[in-house]
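The other protein chains are all here in position, but one chain of the complex has been omitted.
Chain IDs A, B and C follow the sequence of writing; residue 1 opens each chain.
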Amino acid sequence: MLVLMRQDATPDQIREVQLKIGELGFRAHEIPGAERTAIGITGNHGAIAPDVFTTLPGVDRAIPVSKPYKLVGREARPESSVITVGTSRIGGTELAVMAGPCSVESREQIVAAARSVRSAGARFLRGGAFKPRSSPYSFQGMKEEGLVLLREAREKTGLAIVTEVKDTGTLPAVAEVADVLQIGARNMSNFSLLEAVGELRTPVLLKRGIAATIEELLMAAEYIASRGNLQIILCERGIRTFETATRNTLDLNAIPVLKRLTHLPVIVDPSHGVGMWEAVPAMSMAAIAAGADGLMIEVHPDPASALSDGAQSLKPSRFTALMNDIRRLAPVVGRTLNEGSTT
Amino acid sequence: MLVLMRQDATPDQIREVQLKIGELGFRAHEIPGAERTAIGITGNHGAIAPDVFTTLPGVDRAIPVSKPYKLVGREARPESSVITVGTSRIGGTELAVMAGPCSVESREQIVAAARSVRSAGARFLRGGAFKPRSSPYSFQGMKEEGLVLLREAREKTGLAIVTEVKDTGTLPAVAEVADVLQIGARNMSNFSLLEAVGELRTPVLLKRGIAATIEELLMAAEYIASRGNLQIILCERGIRTFETATRNTLDLNAIPVLKRLTHLPVIVDPSHGVGMWEAVPAMSMAAIAAGADGLMIEVHPDPASALSDGAQSLKPSRFTALMNDIRRLAPVVGRTLNEGSTT
Amino acid sequence: MLVLMRQDATPDQIREVQLKIGELGFRAHEIPGAERTAIGITGNHGAIAPDVFTTLPGVDRAIPVSKPYKLVGREARPESSVITVGTSRIGGTELAVMAGPCSVESREQIVAAARSVRSAGARFLRGGAFKPRSSPYSFQGMKEEGLVLLREAREKTGLAIVTEVKDTGTLPAVAEVADVLQIGARNMSNFSLLEAVGELRTPVLLKRGIAATIEELLMAAEYIASRGNLQIILCERGIRTFETATRNTLDLNAIPVLKRLTHLPVIVDPSHGVGMWEAVPAMSMAAIAAGADGLMIEVHPDPASALSDGAQSLKPSRFTALMNDIRRLAPVVGRTLNEGSTT
Partner (left out) sequence: MLVLMRQDATPDQIREVQLKIGELGFRAHEIPGAERTAIGITGNHGAIAPDVFTTLPGVDRAIPVSKPYKLVGREARPESSVITVGTSRIGGTELAVMAGPCSVESREQIVAAARSVRSAGARFLRGGAFKPRSSPYSFQGMKEEGLVLLREAREKTGLAIVTEVKDTGTLPAVAEVADVLQIGARNMSNFSLLEAVGELRTPVLLKRGIAATIEELLMAAEYIASRGNLQIILCERGIRTFETATRNTLDLNAIPVLKRLTHLPVIVDPSHGVGMWEAVPAMSMAAIAAGADGLMIEVHPDPASALSDGAQSLKPSRFTALMNDIRRLAPVVGRTLNEGSTT
C-alpha cells in the first residue's frame, strides 16, 4: 500500500498516518517528494483496505500494490493447471471444445445435438436444464427433467456434460449429473454459490460477469479456491460496453492478460461474446489464435425453432466446418484438436 | 414486433416470414419500403423472442415494440405506489431517508449510529449483517449476531430496519428481523433470490446492478412482482463506466426515466454512487432535486475505524447538517421531511 | 512515480531501475516489501512517462502520483475563478443560464428564442451556426449567415452569445461574434483547436467528451490554459455508457469532484445529458443542487419543427416554469438567479 498525502498536508497529518500504520503493526516508509509526500507501507500480508487511510485528514489517495488474490495467482503456482475430466484434459496442449444447445428442450433435440457435436470432434456437451432468464415469463428450462436427458445423452455419446447451476438449492441435483459445473455470468458474484461449489471437487467453469474486471473474475475464482476446489476453468464470454451492434463485446485481450496473472485454464464463449451465429466462426478462430485453451459454442439441430439463443446458435453442418478450421489452426499455435474424431 | 428484411430479400423469403407469423397465431402486416420490406406483427400478447425471426433467411433485424414488463409498468398502474413500513411511507410526499453504517460491527457502534441517525430525522436504519464482499478474505459481516443487534437498535430507537439478504439460505433469518429486505446490486439478477422474496410480503429494496439497464432493473422487479409481492422500492446506486475518479457513476437520469416507466418508488444511494464522503451531500441534494422519493446514506460514528466503506461514510455531525439542507430543499420540489424531529 | 517490481524481480533488475532513475536526474527510494519491492521516485517536476520503467525487465507497474495538470488545478489556485462576460459573471454566487436552440435556423426563430430566453431570466443565448453532425447528409448549420443572425439577436436582446466553433478555419469568423466560444464534446481532444482558442482571450466553454475522464477534461483545459487563456468554463454534458434508455448518462458526480480538483467554473448541459425534454427540468434542478455554477439548456420556439435536437428542446413556456423553479432552488444552495428579470 502506498499512501499519498495532499500537497497541503501538514507534518501532523503525515505523522498521524505513520502512527496509524504503526498501530496496525506495519512499517511506514516516508518518501518526501517535490510536490507531495508519499508513505510506503510494508510488513503487511495480503491487502489492506485503502479506507483505513483515505479517511484520515490530509490523505489524497491510498494505492494498493499487492494483488488481492493468492491461490489462483501465477505467483502462487508458476506452472499452468490442467483440469482432468474423464479422459479429457482442459489446459493442456489439446484444445477443449464444449458445444451444444443453450437449453435442453427434448430428448430428440439433446441427443441429436450430442451426436452431431461428437461427430464433429468435440468432447464436451453443453446444455442448460436450469436457465436464468431476464424475464420471469420466458422459458426457464426443463429443470430436473433436463438433467435426466443430459445423463442419457452422455450415456449415448460418452461426451462429458457441462451444465449450469443457478442456485444453491438445485446444486445437489445438478452436481449429481454434471461433469463440469457452469457458473453463469450473472452468478459470478453470487458468493454463496461460489462457496458452495468450492466445497465440492467437481470442476467448475466460471464465466466472467458482463461488467466484471479481470481482477474481479480472479477474486471470484479465489472464493471457490479458498474452499478447497482448485478445479476451476475461467471463461471469457463478452462484456457490456456502449456498442450495440453486437450482443456483448468479446474481450479477447483477457486471454493473454489472464495467462500472465493466473495458472488456471481459460476458454472462450464466442456465441454469447458476439451474439450472432454468422460471426461465431470468426471469433472462435480468433480466440484460439489468442491462446485460449478451448471454446464453448452454442450448436442447435434447428436454430430457428430454439427456445433460447437461436440467433447465436450454429447448425451442426456449420459447427463441423468450424471444427475442421480449428483443426488446421491448432498446430499454428502449438495445440492439437481431438484427432480421433471422424470428419 | 417489427421484422426488417434485408434489401436483397426474395419474395419467397418474405413469404416465409409471413407464414411463420401465421403459424404462431399472429397477424402479419407487410410494409413495402423504398429500400427494404418491413413486416409488422400484431395479435401477440407480451413479447416475442426476436430470434424466432432473425434465424430465418433474408431477415435483417427484428425489433420488439411492446414492453417486456407488465405488473411494474406505469401502463398497468398509472398512479404511483406508496409502500407503508410501520408508521412511515415510501413514495408519498414525505421523503424517506435510510441511514446507518455499511456493516453492523458491535452493539455500541450500531446503537450509536441508530441514535444519531434518528436524532437527525431519519426513520430507517440501514446496516448489513450478511455482507457480500469481493474478497473471501474480507470481513463478511456479524451474520446472525448482527441481526440480533439490529433488532435491539430498533427497540431502542423505533427506527425501521433495512438490511441486506444475500442468499435464499439466510433469507428466513433476515426476514424475521428486516422491516425492508435489501437486495444488493450484485444480486439484482439472482432470480432465485428474487423469486424467494417475491413469495413474502415484506417490502423489498431492489438495488440496480452495476451494469444493469433501466429495463433490466424493471424486469428484476417484475420477477418479484410476478410472485405476488408488489411492495418494491427501486434504488439507483451508480453504474460502472470508464470513469475512475469515482467509485461508480451515479445515474440520476434514471429517476425521471423510471418515474415515467413505473409506478414503484425510487430512492438513491449516493454513498455507493460516488464513493467518497465529501461528495455525498452534493449528490444527495441532487437526487432529491431530480425527484427521488428518498435516500439511502452510509453514516458511521467513526468512519476511520469502519470495517467497510469508511471512505464513503458520513460522520453523524455531517449527516445532521445534510438533513437540515434536505429539509430546506424538500418544499422546493413539493416534498416534506420528517418535521417531528429535533435539529 | 512509484515503480513496483514483480515478485520474482532479481536484485540486478532492481538496481537497473534505480540506475535509470538516477540517469533521469531523480532520486530513487527503495521500499523493500513482504511480497515485492517498490521504488519511489522524487525530484521530478511534473509527470514522468510510466513506459520509461514498465519497459525494463522485472518491473510490474509504474504508478504516477503527481497530477498531470498544473494551471487549472486547485493546488495552483485555491480560490475559485470567476469568468466575466459583459455584465454577467460565471462562477460567482449568481447562477449562469445559457439557453436557446441547438441551431440557428432563421431570423424569426433565433430572435423569438432570444426574447423568450431573456424574458425567462437567462443572460446568455446559445445557438449553433456551424454544426458538427454525425451524418454528412444532415443540416450543417447556417454558417456565416447564422453568425450574422446571432449578432442581430444580441443587439435586440442584450444577451451574451455562446456559440460553437468546430474548426480552426472558421475560428476567426466565429470569434468575432461569440462572447463565449463553445468547444463541443467531439472536439474536446482536438488539440489544434484547443491551442488556437488558447491564443485568444475570449472565454471558452469546454464540453467534456462523451468518453473523456474527468482528468482528460482537465488536461484539455490545461491545453487552453498553457497558451495563456485562463477564461475557461467546464461543461458536463453526459458520457457514453451501456444505458440506452437515455441519449447519454449525465455524470453529476463530476461536479463535486471537479470543484475539488480545479478552480474553474463548472456548468451542466442537461439537454444532451439526458436527451429527452420531459427529463430536462428534473436534471437541471439536480445539477444546481449538486453545486453547478450554471446550465446550458436547449430551448426552441417550436421543437416539433426544429432542424436538430427537437426531442430534447424545451418550449419557451416550460423553460420559464423551470427558471422559476431554479429561482426557488438557488437560495437553498447559497446561490441567486437574475432577480432583475420579469417572470
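The working rule: a contact is a pair of C-beta atoms (placed from the backbone, for glycine too) under 8 Å apart; a residue touches a chain by one contact, two chains touch by 3 or more.
The model shown is predicted, which means the values in this text are computed figures rather than measured ones.
Chemist: Touching the left-out chain: which of A:Leu206, A:Ile288 or A:Ala304?
Modeler: Answer from the full complex: A:Ile288 touches the omitted chain.
Chemist: Any idea which of B:Leu2, B:Val148 or B:Ala175 touches the chain not displayed?
Modeler: The missing chain is touched by B:Leu2.
Chemist: Touching the left-out chain: which of C:Val162, C:Ala306, C:Leu322 or C:Leu337?
Modeler: The one listed residue touching the chain not shown is C:Ala306.
Chemist: Of C:Ser189, C:Thr202 or C:Asn324, which residue touches the hidden chain?
Modeler: Touches the omitted chain: C:Ser189.
Chemist: Please give every residue of chain A in contact with the chain that is not shown.
Modeler: Output for chain A: 211, 213-215, 239, 241-246, 249-257, 260, 273-274, 278-279, 282-283, 285-291, 325, 328-329, 332-333.
Chemist: What residue numbers in chain B mark contact with the hidden partner chain?
Modeler: Where chain B meets the chain not shown: residues 2, 4, 7-8, 29, 31-36, 38, 40, 42-45, 63, 65-66, 75, 240-242, 244.
Chemist: Considering the whole complex rather than only what is displayed, give the residues of chain C touching the chain that is not shown.
Modeler: Listed in rising order, the touching residues are 46-47, 49-52, 54-56, 68, 132-138, 166-169, 186-187, 189-193, 195, 209-211, 216, 219, 222-223, 226, 240, 277, 303-304, 306, 308-311.
Methods note: only the chains that are shown with their structure count from here on.
Chemist: Just to be sure I understand the contacts, which chains border both chain B and chain A?
Modeler: Shared contacts of chain A and chain B: C.
Chemist: Quick check on this structure: which chain has its C-alpha centroid closest to the centroid of all protein C-alpha atoms?
Modeler: B
Chemist: For the copies chain A and chain C, give the interface type as same if over half of its residue numbers appear on both sides, and as different if under half do.
Modeler: Same: when the shared numbers are divided by all numbers used, the fraction is over half.
Chemist: Let me have the rounded angstrom distance from the C-alpha centre of chain A over to the C-alpha centre of chain B, please.
Modeler: 27
Chemist: I'd like to verify one number: the distance from the centre of chain B to the centre of chain C, where each centre is the average of its C-alpha atoms, in whole angstrom.
Modeler: Roughly 30 Å separates the two chain centres.
Chemist: Just give me the whole-number Å value for how far the CA centre of chain A lies from that of chain C.
Modeler: Each chain's C-alpha centroid was found; their separation is 39 Å.
Chemist: If I count partner chains per residue in chain A, which residues reach a count of at least 2?
Modeler: 240 - these are the residues of chain A that touch more than one other chain.
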